[in-house]
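Here is chain A:
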Amino acid sequence: MATQDAGTLEVVGATRRFGAVTALAGVDLTVRRGEMLTLLGPSGSGKTTLLKIVAGFETPDEGAVRVDGRDITMAPPAKRDIGMVFQNYALFPHMTVAENVAFPLLMRRIPRAERERRVQETLKLVDLPTHGGRLPRQLSGGQQQRVALARAVVFDPQLLLLDEPFGALDRQLREQMQLEVRRLQQRLELTALFVTHDQEEALVMSDRIAVMGQGQIAQLGTPEEIYRAPSSRFVAGFIGESNLYRARPLDDATAELEGGMRVPLPHKWPGGTGDLGLMLRPERVRSLGPDDAADIAFDGLIEEVVYLGETIKYRIRSDDGRLSVLARWPLHEANRILSSGHRVRVGWRSADMHSFPWS
Partner candidate 1 sequence: MSASATTPNELRAGALRRRWWRRHRDGFGSLAAAGPALLFLLVLYLIPMAMLLAQSFEGASLPHYQKALTDDLYLRVLFDTLLIAACVSLLCLVLAYPVAYALSILPSPWPAVGIAFILLPFWTSVLVRTYGWMVLLGRNGLINRMLSDLGVIETPLPLLNNMTGVLIGMTHVLLPYMVFPLYAVMRRMDPNLAQAARGLGASGWDVFRRIYLPLTLPGVLAGMTLVFVLSIGFFITPALLGGGKVHMMAVLIEQQVRMFLNWGFAGALSAVLLGATLLVYIVLRRLLRGNMQWS
Partner candidate 2 sequence: MLKRVLAVLCAAGAMSGLASLPAQSQASAKPSQIVVNDSGGATQQANRKTFYNAFEKQTGVKIVNTSPVDLGKLKAMVASGNIEWAVTEIAGPDAVTAERMGLLEPLDHSVIDLSKFPEHLRNRKFVFPKSVYSTVIGYRSDTFKNGGPKSWADFFDVQKFPGPRTMQNSPIEQLEFALLADGVPMDKLYPLDVDRAFKKLDTIKKHVAVWWTTGAQSAQILIDKEAVIGTAWNGRYHSLIKEGAPIQIEWNQGAIKESAFGIPKGAKDAYWGQRVLAAMADAKLQGEYASIIGYPGVNLEATQHTDPKMVPFLPTNPENLSKQFWIDLNWWADNGQQVQERWARWMLER
């Protein structure tokens, strides 16, 4: 474990209180070398506080921050060797692009020739080789973003921090930049800590995701783990769209949903007698023919139709009124769009449901 963690960021028991509010409640976190780890959570979840503690703009009340095994808990930001991309880029408006990118090198007393070479190199890396002489305000949002990125990596920092860096971009540019940043991070093998409240972004960008809520890490895992097997109601609700049911186990194999419908339990359920949360992704709901069987199946009416282009979303209520389910199906040529009021038969496998303790 220790060898694997060498050269990484370690946060141990970080706690930060603001008056009566505990913003961060004893967080432990390890970011491995070359990994992009995302702190994902709603506002007020503590992700920004954690980032600031790592960057050195906040000091934890308790706990420690280590990089490469070196304790930097009390080190000023300037002595941390961390590159950071800010929410609104925080480019220096009075400096040219090249001067902005050269700034961290200048602060590190890198000789002029070396400085110019590295600035040029990095600008080429972010695809702005000829923009060095311009002022930030003369660039587009995406270009400013790249400059901010170049400035954060030009000095080969041990760690790259990204604080909601795509918030100001429109959707298309944002998706493009996400991929670009990800590529750059992988190419330079940068260890990166990324903060966002956008779960899609987190899924695209991350090697691992730490979902944060109420000052703690609710779940830490790969995007797939987080998506497929959320460990709690909070994570399930926050990541992706889902059908979430509260269920009471009746025996080892059956549970009763709120509303009274009985369903078979998935094999891997937590056990015990407490209430369960059952999560079902909408794309796992299948449209059934009149005679098709499934672990769970019922007839119902389409209540609501949402057209999403590639896919289409239906809200379906069972005829007995005890269950409402959200289904998302791809729109193949064969599929026609069903309208509200249409009768359908739907079902799913019990293995498609993921369970976790309710509370």
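Definition applied: a contact is a pair of C-beta atoms (placed from the backbone, for glycine too) under 8 Å apart; a residue touches a chain by one contact, two chains touch by 3 or more; residues count from 1.
Regarding selection, all candidates are chains of the complex that A comes from, given by their letters.
If you're wondering where the values come from, they're calculated on a predicted model, not measured in any experiment.
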item	value
Pick from 1 or 2, the complex member that touches chain A	1
Complex interface listing, chain A residues touching candidate 1	55-57, 76-78, 80, 82-84, 86-88, 90, 92-95, 103-104, 107-108, 135, 137, 151-152, 155
